[in-house]
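Structure in structure tokens, see below.
A protein chain is absent from this complex, but the other protein chains hold their places.
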């Protein structure tokens, strides 16, 4: 599902009790929270926080999300999350992987597709400053 | 902790998998979500949704929350939640109880204390229309 | 993405404050919670709760989840969720739609793919009683 040939960003995450469920594993919706965390971190490492991107009038609502769950994560596990990005014509796509602590086991992989819209939720062309931001990571 | 001598509002809630944790019970932070659900329902039964209260310029940020957990709720349990309200001078207090399905066992009780503020987060005196709203329940 | 030619189950859901985000809309991970809620309701309307399915030794861990977000839902919106199911050889697939209150606007559609495993997380053939359970809905 994923192409990690482009630069990627990693972050660790400790699974909390509140993120688990009765089956004793990280609840499936929580993976989308983790994808959002690494997405924010990715943009921050490009040199601007997503909060500041929004202040400049660009919003990135999610149009589609997918996740494949390969192996469970449990309470107190330290997992490693990575993300990379791909530009579409009028959209932005992030791909994700979640690995166990020593990166020997892929736990999950996913993707999110984002529109670029202004504060009035209208689609906008990708501004140069925003596209260039992403090039800084390379 | 609670005074239910004033009118109260009930609503049922089915415990979902995502609300439980590794211990197999409703996670302790989820009770505050349930308190928010019954609070919204309480205001709706007064004749106006909280969304409309906000549109009229009144916001009710939580200043304090408490919950006592007496017995656990599990996945798929149907619980019964009730709320009542009390006016302070410049504040509003809701009290809550969560019961098992047949209302024979008190599972939890709690309270939230709210400020009344305007869109600029400034404290405001309780508007007459808002106080009267709550009287409709009696 | 979805085939609703088979029987489906509907349930309403009121969007709570805690389910929304800074953009003022239902947060994208919350849709997976809603999918889980209607999935539980679907199985319950077949005549057995998913909690009882687990007690009989059958677990349905999610292997893949997808959601397409077409239009936002906001705080206090009443949305209508429906689900249908499809059998694979050794798997079960649920498809979902979320509509606005009067069912004139499709807000989101999604699917989840589930393995059938026993308490030791080993894949199991679909038991007859479980397959027949789903036929009761037709």
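The letters A, B and C name the chains in turn, as written, and every chain counts its residues from 1.
We adopt the following convention: contacts are C-beta pairs under 8 Å (C-beta built on N, C-alpha and C of every residue); 3 or more make two chains touch, one makes a residue touch a chain.
A quick note: this is a predicted structure, and the numbers were derived from the prediction, not measured.
Colleague: Just name the one of B:68, B:103 or B:136 that touches the chain not displayed here.
Modeller: From the options B:68, B:103 or B:136, the contact with the absent chain belongs to B:68.
Colleague: Which residue from B:14, B:33 or B:93 sits in contact with the chain not drawn here?
Modeller: B:33
Colleague: Could you list which residues of chain B touch the chain missing from the display?
Modeller: 23, 25, 28-30, 32-33, 36, 59, 61-69, 72, 112
Colleague: Could you list which residues of chain A touch the chain missing from the display?
Modeller: 14, 16-18, 32-33, 36-37, 40, 49-51, 74-76
Colleague: Footprint of the hidden chain on chain C, which residues?
Modeller: 17-18, 20-24, 27, 29, 74-75
Definition applied: only the chains that are shown with their structure count from here on.
Colleague: Select the chain at the greatest separation from chain A, using centres from the mean of Cα atoms.
Modeller: B
Colleague: From the C-alpha centre of chain A to that of chain C, how far is it in Å?
Modeller: From the centre of chain A to the centre of chain C is 24 Å.
Colleague: Taking the mean of the CA coordinates per chain, how far is chain A from chain B in Å?
Modeller: About 34 Å, centre to centre.
Colleague: Going through chain B residue by residue, note those that touch at least 2 other chains and give them in order.
Modeller: Chain B, residues with two or more chain partners: 17-18, 74-75.
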